[in-house]
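With one protein chain removed, the remaining protein chains of the complex are shown where they sit.
Up next, subunit A:
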Amino acid sequence: MNTQQDPETDGQQPVETSKQPYLSSPSIPDHDGRSDSSEGERPPLPPRPNTLSLLSDETGSRTALQAEATTAISRTDIETQSPEAADSAYSTLAVRGLGQGPKARASLSQLASPRGSEAGDSASIRSSIPNGDPGEVEALFMDFASTAPGSQRQGATGLLDFPEFAADDIDDDGILSEFEAVGELNEEGDNEGLLLQRWKAKRKHYVILSAAGKPIWTRHGDGGLISGYVGVIQTIISFYEDANDHLRGFSAGDTRFVVLTRGSLHLVAISRMMESDNQLRLQLEALYMQILSTLTLPSLTHLFSVRPSTDLSRPLQGSETLLSSLADSFTRGSPSTLLSALECLKIRKQHRHAINNALLKTKASSLLYGLLVAGGRLVSVVRPKKHSLHPGDLQLLFNMVFEADGVKAGGGESWIPVCLPGFNSSGYLYMYVSFLDIRDDIENSAEITKDESVAIVLISPDKEAFFEMQAMRDALVEQMERNGSLKEIKTAIDIGRPATTDIVPGTVLHHFLYKSRANVQFTMSSYAPEFSSVTRRRRLMSMYNNLHASIHAKNTHVKVHHCVSRSATSFGWVTPVFELYCIADPNTNRNALAQSASKIAQWVQREEERLFIIGGAVF
């Protein structure tokens, strides 16, 4: 289905045949198979071509990927610059960074590895950061430097001042209305037309149906309203299944449909928001995990084996809000989902150490996992040596605890049976959740935002262990109060994420995402002030989605991706150790961009033990 290989194979030829750094040689077609024409002479662009063509398999070409010419793609050309240095650095990295799984000291890196790769330990990573020597970076980006930035079109607008993608051409109200309820049929049923109109206006839909064609859950509207459409979807899917084929996705106009089949469930994502098939598939995968988390795999299988026409919406009753909040976080744009990684709260190593010790000291005997989470950012984790935490599971937990109001609004402590499918999809664990009030002034406690709430999450396999967990929480809080950890957490939350200019003074970068591959964790700069609004944040995420899709397209081995468009410059850099994505002004000097990017990478390397949880508390 995915024919995106084609452009890549096209693009590879010039690279393999020529060892020239084609970044600086405009005559050689670039990655998109397009000629790198001089930008200065470019006429104003015609209206954006159908951007969705990038997602559509039929085109077989990704020429429409960017609004404007891709100026540079670098791949193997790096070798030409410093074949010895760069190349060997990377290959040793690959070995040292990722190859030491078995003897790795237990680390949070094992949190992840959905593919079962036992990623390496901290020591190996720390010792093997690339470009520790700035000179190497210079070499790596030499070709950038040689390109005169002066040729950039003048009078370019500010960063992301207008929507980069047609799909993002909505204001805050538009985005917010995306999350509004469609409404319900009135008694006479005469408002169906209106409701359907509202339903169709949504940019993103998720529909889950059973193989028998029963609607199970839909983000917008209800089963009754959309039953006709569900019928159509089911017909299309089963048409392919009859032919022993699996429909994975298709396009209609500017809308992309992606289908994921899991057992007796079809999960369908319908998006007009410029997301790649892979990204949509990851989102559907997460929704499926949420269903497993509610029901467990055996009972799900059992329900459908007993009666294929089972109406699953009944057993799922009450978990719809979890699915919806998960779906909305995707629609809003979630770096965590995009990168399949989680974010940690940045605190000093010794403080994290103190918290780890407190967790270990107070650990209850039936505890499986203990997490301290500040607004979706992990502060610390305690876990048994042989059991890691799956990032997908954590995403479900964080969604349940922080995004959906069911747990937080209760006001008390919660005891929740939950299946963590990444850990074990066949049984329930029991989760104790308690929110901490770390504010000084209680009066403002009502206004504690999601980013500021701190939760203690304790997971036990014993369903009767509530009071044991509660005792552990009390002891833990007391410990952390005594050794000042709570204050440190509060301070860290108040400081928030750093701005790019805090890290690299005067940098051209406006925002970045950095994923540490071995730790399966990411860090990023602050959204504020530039990307505080929902719309601008959505545009930012679209840029990242696009950048990520380009870099991770099948069969590419892109190391550096530089893309200039009318409203922004985006830059992606991938090594075996990290993935770095940054956004800058449209007319940014390439040299400055590259330098800033490598400075960010160096900064992360320096701050690694503060930014990421390496190891965590293991018992």
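Going forward, a contact is a pair of C-beta atoms (placed from the backbone, for glycine too) under 8 Å apart; a residue touches a chain by one contact, two chains touch by 3 or more; residues count from 1.
The rule is short, and it goes like this: contacts and distances are computed from a predicted model.
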**Report entry** Per UniProt, the name of the complex member that is left out, chosen from "Signal peptidase complex subunit 1", "E2 ubiquitin-conjugating protein mms2", "Pc18g00620 protein" or "Cyclin-C"
**Finding:** "Pc18g00620 protein"
Report summary line: Given A:213, A:263, A:427 or A:498, the residue that touches the chain left out of view is A:427
Report task. Check the options A:387, A:497 or A:552 and report the residue that touches the missing chain. Result -> A:387
Report task. Check each of A:349, A:463, A:482 or A:554 against the chain that is not shown and name the one that touches it. Result -> A:463
Query raised in the report: Which residues does subunit A use to touch the chain missing from this display?
Result: 187, 294-299, 302-303, 306, 314-315, 317-319, 321-322, 368, 384, 387, 400, 404-407, 409-419, 423-424, 426-431, 461-468, 470-471, 474
